[in-house]
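Structure first, then comments.
The complex is shown incomplete by one protein chain, all other protein chains being positioned as in the whole.
For chain A:
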Amino acid sequence: MHAIEETIKETCKKLWDDGEVNRILAWEKGLFDHDAAPALFRSRERISHLVYNEHCGGNLSKFLIKEMEKEGKVLVLLKPCDTYGFNQLLSENRINREKVYILGVPCGGMRDERGLLFKCLSCKGNDFKASDQIIESDLSVPAPVPSGEEEKLNKMTAEERFAFWRGQLSKCIRCNACRNVCPACSCIKCVFDNRDSGIETKANSDAFEENLFHIIRAFHVAGRCTDCGECSRVCPQNIPLYLLNRKMIEEMNERYGTYQAGENPEAKSPLTEFKESDPEISAEYGKGGVSSC
């Protein structure tokens, strides 16, 4: 990993000297050893502080939105899984491809103080979906390990599922970390920031509001969620938010054909298009509800 970090630094310095880029979005040393912090490097001398190790779990692509207002090209370090989020932002015209230089960095699974990151257990592989240059290495990504949580939930009765989600979602402290980190949540003004709504903080909200926040957030990112798992990673209460998003993806794949958000910036999300032959909703009550009248 140390050799890779040195190669990255050399490449960054070379691109800087060539005048290709004038700032670098990468990681620097954080407060703890297991915590590398995202950082913007604005001078060539600072590049020596750049850090790339197995604790760089975060996705830097969302920081690019802010960088689009500035002059010149920005260099960004993206791991294979981060390029999905990048493509998604690109397809929503939140970033300008011309103003970004992507340095693809290899990943062998990221860790925090507790071990391999949860999101790495469902690794999408080491294919870069967007890149200008790739740092080669012999790292191999961790093999996917199914969490088993989905099966457990599917086997539960409705009452048990309700109790499970009530227990999970009532832990929410409305810190908004899941929203702030999510590459799909890139609205300039978020529906949950409305001060008149009376729901913008935990203190103002009621018991159902906690559910509502997560249901609506899952719905807003439906069709655009790349299943990157960042929401679950940053949640200070360890709520398995990925389960909500994955359910949405599963249902859409089943009904409207397999679609991986962020794989191709040209592709259209299932919720922004339709087919005349789509299944009727009334008929779907047969799955576990009452029949249509």
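Just so it is clear, a contact is a pair of C-beta atoms (placed from the backbone, for glycine too) under 8 Å apart; a residue touches a chain by one contact, two chains touch by 3 or more; residues count from 1.
Following the convention adopted for this analysis, contacts and distances are computed from a predicted model.
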If you had to name the missing chain as UniProt does, which of "AAA family ATPase", "Heterodisulfide reductase subunit MvhD", "Peptide/nickel transport system permease protein" or "Amino acid ABC transporter ATP-binding protein" would it be?
-> "Heterodisulfide reductase subunit MvhD"
Full-complex contact with the absent chain, from A:Ala163, A:Cys187 or A:Ala267 | A:Ala163
In the full complex, which of A:Ile47, A:Val181 or A:Ile215 touches the chain missing from this view?
-> A:Ile215
Identify the residues of chain A touching the omitted chain, counting contacts across the whole complex.
-> 153, 156, 158-165, 191, 206-209, 211-212, 215-216, 218-219, 222, 244, 247-248, 251-252, 255-256, 270-271, 274-276, 278-282, 284-285, 287-290, 292-293
